[in-house]
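Some notes on the structure that comes next.
One chain of protein is taken out of this complex; the other chains stay put.
Order of writing sets the labels: A and B. Residues in every chain begin at 1.
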Amino acid sequence: MRIVETMQKADWPAIISRVVGVAVLVAGVLLAAGLCTAAPQDNSVPSIFDSHSTPADSIRHLSHFVLGITGLIFLVVFSLLSYVVVKFRRRVADAEREPAQVYGSTQIELAWTIIPILIVVVLFLATARVIHAIQDAPRPAEAVEVTAIGHQFWWEFRYPKLGIVTANELHVPVSDAAHPTPTFLKLLSADTDHSFWVPQLAGKTDLIPNHPNGTWIDPHETGLFLGQCAQYCGTQHAKMLLRVYVDTPEDFNAWVRGQQEPAKRDEKEAAGRHVFETTACLNCHAITGTNGTGRFGPDLTHLMSRRTIASGAAENSAQNLRLWIQNPDSIKPGSLMPAMKLSDADLDALVRYLETLQ
Amino acid sequence: MSSDVLAIQNAEAASRPWVETLHEWVTTVDHKRLGILYILYALVFLIIGGIEATIIRIQLMRPHNDFVSPQVFNRMFTMHGTTMIFFVAMPILFGFANYLVPLMIGARDMAFPRLNAFGFWLTALGGFLLYFSFVGGSGLYGAGSAPDVGWFAYAPLTSRAFSVGHSADYWTIALLVSGFGSISTAINIIATILCMRCPGMKLSRMPLLAWLNLVMAGMVILAVSPLTAAQIMLSIDRYLGGHFFDTQAGGSATLWMHFFWIFGHPEVYVLIIPAFAFASEIIPVFSRKPIFGYPVMVAATICIGFIGLSVWAHHMFTIGMNSYANSFFVFTTMAIAVPTGIKIFNWLGTMWGGKIQFKTPMIFCIGFLLQFLIAGLTGVMMSVAPFDWQLGNSYFVVAHFHYVIVGGILFCLFGAFYYWFPKITGRLLNETLGKLHFWLFAIGFHLTFDSMHIPGLLGMPRRIYTYEPGRGWEIWNLIETIGVFVQGIATLIFVANLVLSYFNGPKAGNDPWDAWTLEWSVSSPPPVYNFASIPTVASRRPLWDLKHPEDPDSHYE
Partner (left out) sequence: MSATTTPLPGIPGAWKLPYRGKVGMACLIFAESAIFTIFVVAYLFYVGKSLSGPTPREVLETPIFYTVCLLSSSLTVHFAGKLLERGRRGAFLLLWVLTIVLGALFLYGTGQEWHRLIYEHGLTISTNLFGTTYYSLVGLHAFHVTAGLIMLSIVLFFGLAGRVGPEQSARVDVLSLYWHFVDAVWVVVFTVVYVLGR
């Protein structure tokens, strides 16, 4: 009975609002702490706050500033709201009279107009500075140049000065602050809109047909950085994944040399090469030294130098290669690779041949 | 006495065959009935859109899920967005405007009753056409070809080359048709407000709901038209061999983006401003004070209307505009935060010094205040273009706009339902169920949409039917899905409340909330002619003046 009485007399609105307020605050603190400490060392979580490249770093620093200001505004207004909801609730004793009917106050209106305007000016200036720093950054002579062409649903990467054509997995050298070697990408599209987003390296920039764009990354740690297409481009937008390998200068040069060599010609697998050259494969795919000069699909000259196939949708293993060629829809339903309908013998020979393309 | 008239009407209604009643409703030009039709239509599509959202969330519950195929998923998010914006939010807000504006300005109906009906039926046809796409037409992937191009249908994905069959056409034509309906209704609202106010109701004495719907209607006229134009251009491309967005012929994909967002951004203000209108009517009544700073509220809304026409390319920060263009849109987007913030402060100022009653309409508006504050701040974060280069097109954006639309607009709409349902039906909604609805929905909302910001920060783009494991996205996606079911249950409770109270709710009387605007001076529901004699008003709160003849507002205005 005492409990029921106490419950009935309790000031529920005040209690609830206080509990909610505390809960929100605790949740917010936990969230912030979790986010800041969550990123594991191995870059498996592509967090925008785990930046490892100059443009991503600039964005992160700016974001701290913005989060600070918006956080402060939230605290002030939330406190006001909580206070008002508790202090000015109708009490039973005083319910009959209406409160003072206040219509407004010019001074207060001015105050809460001018202060936000000042905040806007400060935010705008901070922002404009970073926009300019990133978008109008000068290109040093040692920069690596890559042309990225977006396709439905894979990435074509060309290094025009190095004579390299590859797909889906980008290799770039690590950049040293003393001697910067950033990578500047020219962004084109062969079909619809795409977007290049590797959060730890830079903000995203779109690839739009008939509208060349550019972006740059300046990574200062080696490692593998993950990303994916960030502009809806059709059925398999979700599996247009990106892998950016930031290599030491030695590793990068070794990789370049490997990519510059023509396709390995292993006479043991001539049968498989024959399958490639006499089926529709060569309409879409190129392998140097063969008749295949198709550009609709990825260049396969150094297929085995990549860890994944189908733009990251599957690991690059013989089994997956076989499955991909036989029935692409089982890995990436809706991709534009047709099922090749090869006999088992042809398929095995082809896969063995492809496995030689280091 | 109008109650006698009503009694006679009801007695006649009881003995009429249902075909006649149906015919009356189908051919009605009465703003109140059309308002109800709009609202019921929108509620049906709210359920359908909610089912589409549930399908999306079940698919995304865990990585590499196979609840639906990518083709179906892509149709789901396209239809969910298109449905919710064009066939839920716009009709329901037009419905409330239709019902309330004439009553609040002392008029008998809208300026053009037949145009009103025309507008509603065009909107209805548009919705039907969009959903017919599930069974009609032909597509590359077999039976059913609902559009799968996203609700903003970027070119050249919508060209014949990349969207075979007719799915993109269903999107285009359905919205074209309902767009004409929206423009018709907007014209009607403006003409009504400018030409049909009762004597004494100068523009400066109009309820804020009327002012805000006036601004909203103006924005519809200026913003929906560019979408109409762009859709005509898209159809010319698809069927007459035009090249507006044909990049192979030198056309521009970004031109579509500009045209779409010149519509798309003002559109979201079209949606939020009527929600502001509900809050501006409910908060004063339940704080027992007039709105704080009426002239400033009007001025701020007009500012939002104008500035809102200049911010569109903040949806396009990643498309490669030069740094000057980007900076311009950063500035205008930040600028619009100022009048919006002023409104939040004015609502707080209204509550300050008041005697707040925590009835259901009010607690929904308090939820709106908190959530709209957060949504506005995440918007400010994205107005910082470099930050948007990370946040844009990710789940952070999805979280932001759902925070505004669900946390802001829908909460105000729920408040509006609880506030005006008694006027429309004559019966009060159940308070206990209302509070249960609020708390359950709030919990579900925060579970889903608070969590949703995080995958965005961790690199998850939007519009993906599945995702890779090990990126830290799984737990948040799971929590989001759980929240959807909580919101679903809360919505069912709401619908149950609507149905039960319609038949069994306590009688409301004319003025259950002790409010001050003209709609509370007539019976609940109002007679078909609204007012037996057109009222004359001398202040912004005519009923306050009547109830407090010793201290009327007219002495202070």
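Heads up, the rule we're going with is that a contact is a pair of C-beta atoms (placed from the backbone, for glycine too) under 8 Å apart; a residue touches a chain by one contact, two chains touch by 3 or more.
A quick note: this is a predicted structure, and the numbers were derived from the prediction, not measured.
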*Can you list the shown chains that the absent chain is in touch with?*
B
_Option from B:Ile39, B:Val177, B:Met233 or B:Ala515 whose C-beta touches the chain left out_ = B:Met233
*Identify the residue among B:Gln59, B:Asn98 or B:Ser252 that touches the chain left out of the display.*
B:Ser252
*Missing-chain contacts mapped onto chain B*: 1-3, 106, 111-112, 115, 183, 186-188, 190-192, 194-197, 199-200, 221-226, 228-230, 232-233, 236-237, 240-244, 249-252, 255, 259, 262, 509-511, 518, 521-523, 526-527, 531-533, 535-538, 542, 545-546, 554
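Here is the rule we use: only the chains that are shown with their structure count from here on.
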*Go ahead and note the Å separation of the Cα centroids belonging to chain A and chain B.*
31
*Touching residues on chain B, where the partner in the complex is chain A*: 69-71, 74, 148, 150, 154, 156-157, 161-162, 247-248, 250-254, 287-290, 292-296, 318-320, 322-323, 326-327, 330-331, 334-335, 337-338, 341-342, 344-346, 348-349, 351-358, 366, 369-370, 373-374, 377-378, 380-381, 383-394, 450, 454, 457-459, 461-468, 470-472, 548, 551, 553, 556
_Complex interface listing, chain A residues touching chain B_ = 13, 27, 31, 35, 38, 44-49, 56, 58-59, 62-63, 66-67, 70, 73-74, 77-78, 80-81, 84-85, 88-91, 94-95, 98-105, 108-109, 112-113, 116-117, 120, 123-124, 126-128, 130-132, 134-136, 152, 187, 191-193, 195, 197, 199, 202-206, 208-211, 213-214, 226-239, 241, 312, 333-334
